[in-house]
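A single protein chain has been removed from this complex, and every other one stays in its place.
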Amino acid sequence: MAGSTYGKRFTVTTWGESHGPALGAVIDGCPAGIPLNQELIQRDLDRRKPGQSPYATPRSEADQAEILSGVFQGQTTGTPIALLIRNQDQRSHDYSNLAEVFRPGHADLTYHHKYGIRDYRGGGRASGRETAARVAAGAVARQLLAELQIQITAYTYAIGPVKINPENFDPDVIHANPLVMPDAEAAAKASSYLTELKQTHNSAGGVVECVITGVPPGIGEPVFEKLDAMLAKAMFSIGGVKAVEIGSGIQAAGMTGSEHNDCYRIDSDGSIRKESNHAGGILGGISDGSPIKLRAYFKPTPSIGIQQQTVSTAGTNVELTITGRHDPIIVPRAVVVVEAMAALTLADYLLIGATAKISNLQRLFHR
Amino acid sequence: MAGSTYGKRFTVTTWGESHGPALGAVIDGCPAGIPLNQELIQRDLDRRKPGQSPYATPRSEADQAEILSGVFQGQTTGTPIALLIRNQDQRSHDYSNLAEVFRPGHADLTYHHKYGIRDYRGGGRASGRETAARVAAGAVARQLLAELQIQITAYTYAIGPVKINPENFDPDVIHANPLVMPDAEAAAKASSYLTELKQTHNSAGGVVECVITGVPPGIGEPVFEKLDAMLAKAMFSIGGVKAVEIGSGIQAAGMTGSEHNDCYRIDSDGSIRKESNHAGGILGGISDGSPIKLRAYFKPTPSIGIQQQTVSTAGTNVELTITGRHDPIIVPRAVVVVEAMAALTLADYLLIGATAKISNLQRLFHR
Amino acid sequence: MAGSTYGKRFTVTTWGESHGPALGAVIDGCPAGIPLNQELIQRDLDRRKPGQSPYATPRSEADQAEILSGVFQGQTTGTPIALLIRNQDQRSHDYSNLAEVFRPGHADLTYHHKYGIRDYRGGGRASGRETAARVAAGAVARQLLAELQIQITAYTYAIGPVKINPENFDPDVIHANPLVMPDAEAAAKASSYLTELKQTHNSAGGVVECVITGVPPGIGEPVFEKLDAMLAKAMFSIGGVKAVEIGSGIQAAGMTGSEHNDCYRIDSDGSIRKESNHAGGILGGISDGSPIKLRAYFKPTPSIGIQQQTVSTAGTNVELTITGRHDPIIVPRAVVVVEAMAALTLADYLLIGATAKISNLQRLFHR
Partner (left out) sequence: MAGSTYGKRFTVTTWGESHGPALGAVIDGCPAGIPLNQELIQRDLDRRKPGQSPYATPRSEADQAEILSGVFQGQTTGTPIALLIRNQDQRSHDYSNLAEVFRPGHADLTYHHKYGIRDYRGGGRASGRETAARVAAGAVARQLLAELQIQITAYTYAIGPVKINPENFDPDVIHANPLVMPDAEAAAKASSYLTELKQTHNSAGGVVECVITGVPPGIGEPVFEKLDAMLAKAMFSIGGVKAVEIGSGIQAAGMTGSEHNDCYRIDSDGSIRKESNHAGGILGGISDGSPIKLRAYFKPTPSIGIQQQTVSTAGTNVELTITGRHDPIIVPRAVVVVEAMAALTLADYLLIGATAKISNLQRLFHR
């Protein structure tokens, strides 16, 4: 593999360039017998789709996923599920002027170094458009998780300097504003901030927070494959992520042990309750049964309409002003990508974790 | 694999419990022909070794690595390199009282859920002692990297609330203080802070910063296996890490595109120079030739000498006061572990990246 | 992964059922810079295509591969290459009577046990039709190998009791007969044999031999990943293969050491020559520079037009006579599949083998 496959047991391989004919995903290892609802795939793709807010690229894509295999009479069969999304609005001529220049903040220069050749149209494989395939695959993973009562919810936590106020948190507000923020007041402020930035052809970064509930305790692998390590990798695999926190995150470094440790108590039903959740639901790389909580920090979109200093492929200094459509903020569209990567990770780890005890195998094989 | 193997081409498998007879690592995929200096392995092990400062556990371990295979006449042969470290100071009786209680902040409860059985002596496999094997393997990876002129340097960036002042940064100071800080003034402050904490039997967290220089541009894989994603996973695989930043990190989320983008200029020698390094040396998951910079945030050591509320394996509420040796701060000892994980990651990615172009294969196979 | 991915560095994932809308392959890890000739892909697909001889199923499929990604301006870019083949002649009604019966010699029963649900139309994923995707991917691997002067040639070695006579071996005859035999006389005999079998609605097995030339010495991994072990796995992954030989094969077991050892001599040009090739080009799992030679033994096609005893999904004994199109012999069509699997294996091992020595890395990274 060379980077485009994720997961060990629930495995997704994505392919496709921003301006090629199509992009897609192949899932191998999805258990058989899951009733697969194509509308739920479409719903997630629609959340990521461009052209839906004043702050997103106006590129027009239907982003409809065709299921080409692995489903029979409405159920998964255990064989690979191929998902195909045709690119419709390719408008390659927008990008021809970028063939001979390296855009700052993009992967142009590094792909050039690595491969010696690159599809410069819209970033090719390094484009955020690649995440459409992840979202489609993630929507399949979510249906597996739903069979096991696991839910994943992400939202915009901050845009530029505007953070949500936890006291205003309202889950119903999340999808009631184009910035996908759970705090209507913060959403309004962020909206003003973005309108201003747009006028100066600049762009903003932001933060996505993600909460995963219903994960049984005992999921995750020790040492190198800790569940939090894999979730961090999953988040960093999304273009533009520069930091990831689990639970208490960076705050943890300034706390004392007595402040940070989550104490245990026996609940009225006999189960074990944690008094706090600084751990973010994971201890020693393994789920403890509480909600898993993480944050991903995104840099501002590198495509800006302001003149920048850069160099040409021929080795000369040039000034570059990027024109054409681009997102002044990608964070709201990245919310569903964060959910997708979390879903793919959890699906994989549930499969991996199923065989940690010999008693599990004895039960499954009736021995 | 079930968590104890790291890397795809330069692969390390570690094994061993805190209070078992030994621990070790097997490296498979180390290229042949590297002169292997055992003293450099020992030097790194000594940096991690307990008992070297007033703020580290007084456990006494020689931590000598025996090389059992893969080296012939002083050179690596390309076959697996087995490294063995005997545990000497096992003192298991210290831990017998922990068999029937779940320590807050530790992996006791989650291992119990996952495996149904756990070696409770000193945390077993979840102990920080496991990292001795990583450090030994990392020291081999560093010798590979040295053959390619790549250097890795980490240091303590913060302890509790005490951060280094970049203006005081002095590389020669790093190893001149037991806290491994590159700022003597900060080190003195942190030392006072820790002395105070120790008196109250509490513990502190902190931050390690790591800089990797000499990485050729073009190293890293796209999409899911981005170099920064893998470095983040590597860092989160170290026990107690709650956040990781690459380059501008969390600051990136508050910046605008025009502030964050690193502009390019042609240098006097014709090479491409970046005017800043917010990217932290990685764009689109692939190295750009500038230094790679990251930070790992550690939570405070969970073993504290203060009474805590917890539960027993029998399902009752109990009060726990942990006695015996433990580190009030693990950050200074974790510095070399951060370096080791970075080294293992880079070694792996250099091998993986070697075949990105057909022209590379044609050169190697003289075709 | 769950079975549908092959290779570690040059990786192919296939997907698609016999009677679904399409099937395809995604190649990840193909080096950048290979000029990709789509006609060569089509040529191999045409060799596997049904309906081309009196002894093959008359199913009519154009089997045209669409390249959806990974190629830009005629060259591979190093990113995933997605290949799509639409199924055209699905005629599912032929198979509806097979929903409630397990066909002897097919995977119907075992898929039922494993997944609890199966696409019974034409064998679903277990159909030989799946190999179309392998052949398309194999044709890409062959173009990589051609850049390194490596050639792969397979042919029918035996059909039922009719073996080729090595003295009649003529490479030009291979593609001059529909049985793909390099011996015109044997081809005629086999043809008579098959005509007879066809009249009794029975089927035949056979043997494919494969020769790989131009492999540099030193390719292959030790111990578990020996090159011959992986080639054997590759061959056994083709439906119906029941035995594989490398070099001297089963004959080796009856020979003495002095008969079997291949002696070395220095050739007039100073290179090392082997006096014989019982090893089949591989020693200790690593190529020795001589031609690699292997044979794959195929069982007779299990779909026969003769009444057979079997059981229904409801658990009753039933008699089954399979009607409709099927191949009385699959061996001639399997020849190109054998070549494809050999090509995929070699491509993968060349990439893996490139980093066995530190001097290789130093050359590639100019250090």
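Some notes on this structure:
The letters A, B and C name the chains in turn, as written, and every chain counts its residues from 1.
What we mean here is this: a contact is a pair of C-beta atoms (placed from the backbone, for glycine too) under 8 Å apart; a residue touches a chain by one contact, two chains touch by 3 or more.
Everything numeric here is computed off the predicted structure, so don't read it as measured data.
Residue in contact with the omitted chain (choice from B:Thr5, B:Gln64, B:Ser312 or B:Gln362): B:Thr5. Mapped onto chain C, the footprint of the missing chain covers residues 1-6, 8, 14, 102, 104-107, 109-111, 113-116, 125-126, 130, 158, 160-161, 197, 202-207, 216-226, 228-230, 232-237, 239, 242-250, 252-266, 270, 272, 275, 278-280, 282-289, 297-304, 306, 308-311, 315-317, 352-353, 356-357, 359. Counting the whole complex, the residues of chain B in touch with the unshown chain are 1-5, 8-9, 11, 13-17, 20-24, 26, 28-29, 32-33, 66, 68-70, 72-73, 75, 77-82, 84, 114-119, 124-125. Residue positions on chain A in contact with the hidden chain: 8-9, 29, 31-34, 76, 78-79, 144, 147-149, 216, 222, 350-352, 354-367, in rising order.
The definition used in the following text is that only the chains that are shown with their structure count from here on.
Between chain B and chain C, the centres computed from C-alpha atoms are 45 Å apart. Rounded to whole angstrom, the centroid-to-centroid distance between chain A and chain C, based on C-alpha atoms, equals 38 Å.
Looking at chain B, residues 8, 216, 222, 352, 356-357, 359 sit in touch with two or more other chains.
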